[in-house]
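The complex appears here minus one protein chain, its other protein chains still in place.
Coming up: chain A.
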Amino acid sequence: MNQKIDHMKYWPEMEVLEESRIMDEVLQAMESYDYSRYTAADVKYALRKENRGLEEFKALLSPAAGAFLEEMAQLAKKETQKHFGNSVCLFTPLYISNYCENYCIYCGFNCHNKIRRARLDEAQIEKEMQAIAATGLEEILILTGESRAKSDVEYIGEACKIAQKYFKMVGIEVYPMNSQDYAYLHQCGADYVTVFQETYNSDKYETLHLAGHKRVFPYRFNAQERALKGGMRGVAFAALLGLDDFRKDAFATGMHAYLLQRKYPHAEISFSCPRLRPIVNNADINPKDVHEKELLQVMCAYRLFMPFAGMTISTRERSGFRDNVIGLAATKISAGVSTGIGSHADDSAEQGDDQFEIADGRNVEEMVAAIKQRGLQPVMNDYVFL
């Protein structure tokens, strides 16, 4: 095993953004973030302040803010209403391949996990997309495992072109690539790039990502910036909460997004808030100290720090939690989700195993009803490809 590969060193084919200081700034700030220093007074100040900066964000993520969760939630709801009104956007992820070259010990797709592997061909992708479009959805997120050999950029590009026929908005959540690859996928119809950094603690990262491209921490970190350079409209950020110190990881996620938005003011920014979930062959994986209360605190802190940012709530969470956070902090919710390969079309059985277990299996119709029941407006599309 190539465990000795330096995880902070780029591989030859990886594009380096020489001028970008964002990673260094984030890592430095995260290192010095001591959340135990923040008191109730700091939290109250952060709640009162109108334009909240990094210091306020730190206070809101601190243990001291746990006692102010109700106030945070009420303020978060106001901010969400101001910026997004009653709208709640719907989408679904489509996994087109689960081959992976990485060895990430917490992920069901990791290359040493003995699962059923599958890769949809173009006809199968089209069939799956037709089935999804028939449910009324107009936004799709295309996902692959991280295998450049089994799902190269051209393959993902073809999937985006097919998606453009059936959907108004096409996002991708695939392995990090160079800006020219992002530019190509943008031409193919993709306009939104999601990359989870998993953890911003590079030492911890190194112990979790044992092999593959993903082992290279800085290349993953700078993926969003390369995506914006490639012409993508928006980028999404996330730490997988529960892998490491979730407060520090949430802080780094927010600061990463904050610095990128300052550098690229036109970029649309959004957050995802995933927690660890059990996987095939390892039911014991759990989000450790990130309970629902902590997850909600993180979501409210993101909202109060960057009120204009989108926020997606994952099917990793139970329906009761998801229903309560839409309109409060989350602005986008998935419906009709399968994290396996090839299970949307009626007549096709799932061919590849799931990435993780989902906790909310509601279909689009049920999700639409749930949103309406809360007095919110389900929105299938809020986007035009330019």
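Brief remarks follow.
The working rule: contacts are C-beta pairs under 8 Å (C-beta built on N, C-alpha and C of every residue); 3 or more make two chains touch, one makes a residue touch a chain; residues count from 1.
Definition applied: contacts and distances are computed from a predicted model.
Candidate names were "ABC transporter permease subunit", "Thiazole synthase", "NADH dehydrogenase subunit L" or "Iron uptake protein", and the UniProt protein name of the unshown chain is "Thiazole synthase". Of the candidate positions A:156, A:223 or A:269, contact with the hidden chain is made by A:269.
Across A:76, A:328 or A:379, the residue that sits in touch with the chain not pictured is A:379. Shown as candidates are A:138, A:323 or A:354; the residue that touches the absent chain is A:138. From the options A:44, A:83 or A:288, the residue with contact to the chain not on display is A:83.
On the side of chain A, the interface with the absent chain consists of residues 81-87, 136, 138, 168, 261, 265-269, 306, 308, 377-384, 386, using the contact rule stated above.
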